[in-house]
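Shown here: the complex without one of its protein chains, the others still in place.
So, chain A:
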Amino acid sequence: MKTFTYERVNTPVEAAAAAARTPGAKFLAGGTNLLDLMKLEIEAPPHIIDIGKIGLDKIESTPAGGLLIGALVNNTDLAAHSIVRRDYGLLSRALLAGASGQLRNKATTAGNLLQRTRCPYFYDTNQLCNKRVPGSGCAAIAGFSRQLGIIGTSNACIATYPGDMAVAMRALDATVETVNAKGAKRALSLDRFYRLPGQTPHLETILEKNELITAVLLPPPVGGVHIYHKVRDRASYAFALVSVAAIIQKNGSGRVAVGGIAPRPWRVEGAESLLPSGAKAFAAQLLTGARPTKENEYKLALVERTVAAVLNEANH
């Protein structure tokens, strides 16, 4: 771990302002991902801004019937919240499918959105990785890629977004709210929040420098059956090979976002009209343009079959 300086701030705008003062500074919330990365020197920020005391820890209903989730609400509280469980069961299930009880107690809503890939080559600083060291190359593409991305990837990077929460939020049409050092606010819909890697896989979101996430807004609930099916090699405490977040209505229409296959939660709204025709047609459309490796081409079938499992479950 590189030596760093540390400060604690009291408001969101102060946090953004503090970040503006020190290039490369990082916000510290739950720290469940950042501290691990710092110990391995994958992240080496010169300055840490502790945002643990700036509030943003409430879950509130909005006048329009939606739900505003503070950036620092922890995963445990969010998953257990009565409105979340009643109206956004998908989110609760996705959260509880991730990490462990101890991690969920610390991990925050904003931090979870920004967690970094689990590509093993990203994690080993001796290996080539364009995400960790831009322009250095990618050892994963010709290496062990069973866990890695099949779509939205590039010849510079095939890493996936590893989380569960954002996959559910993508299906729920969530919006990310932010503030900058001048107090200006933005609302970024989750469908454009994550960048695809292209030749710049180290740039992962459209957040601007010094911009702080303050909340996630969920639109009013849409009903339907909420299913989060996370497929992995062990039953708990593992990242998804494929995860499917689905909201299926009685008439067979629905929304489906998929995790574990792309640099961001993968949802193609245009494919969803095919859901009533079944998983095969839907998955074919969803995965158009996929470029799997030999080691992860099984994910093409796995996506289709997991969607089929979810549709089967929704009909029972």
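Simple rule for what comes next: contacts are C-beta pairs under 8 Å (C-beta built on N, C-alpha and C of every residue); 3 or more make two chains touch, one makes a residue touch a chain; residues count from 1.
The rule we apply is simple: contacts and distances are computed from a predicted model.
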Mind telling me which option in "ABC transporter permease", "Xanthine dehydrogenase family protein molybdopterin-binding subunit", "3-oxoadipate CoA-transferase alpha subunit" or "PqqA peptide cyclase" is what UniProt lists for the chain we can't see?
"Xanthine dehydrogenase family protein molybdopterin-binding subunit"
From A:62, A:236 or A:288, residue that would touch the chain that is not displayed
A:236
Touching the hidden chain, out of A:52, A:143 or A:219, is A:143
Touching residues on chain A - with respect to the absent chain:
1-3, 39-41, 118, 120-121, 123-124, 126-127, 139, 142-144, 146, 229, 231-239, 241, 298, 301-302, 305-306, 308-309, 312-313
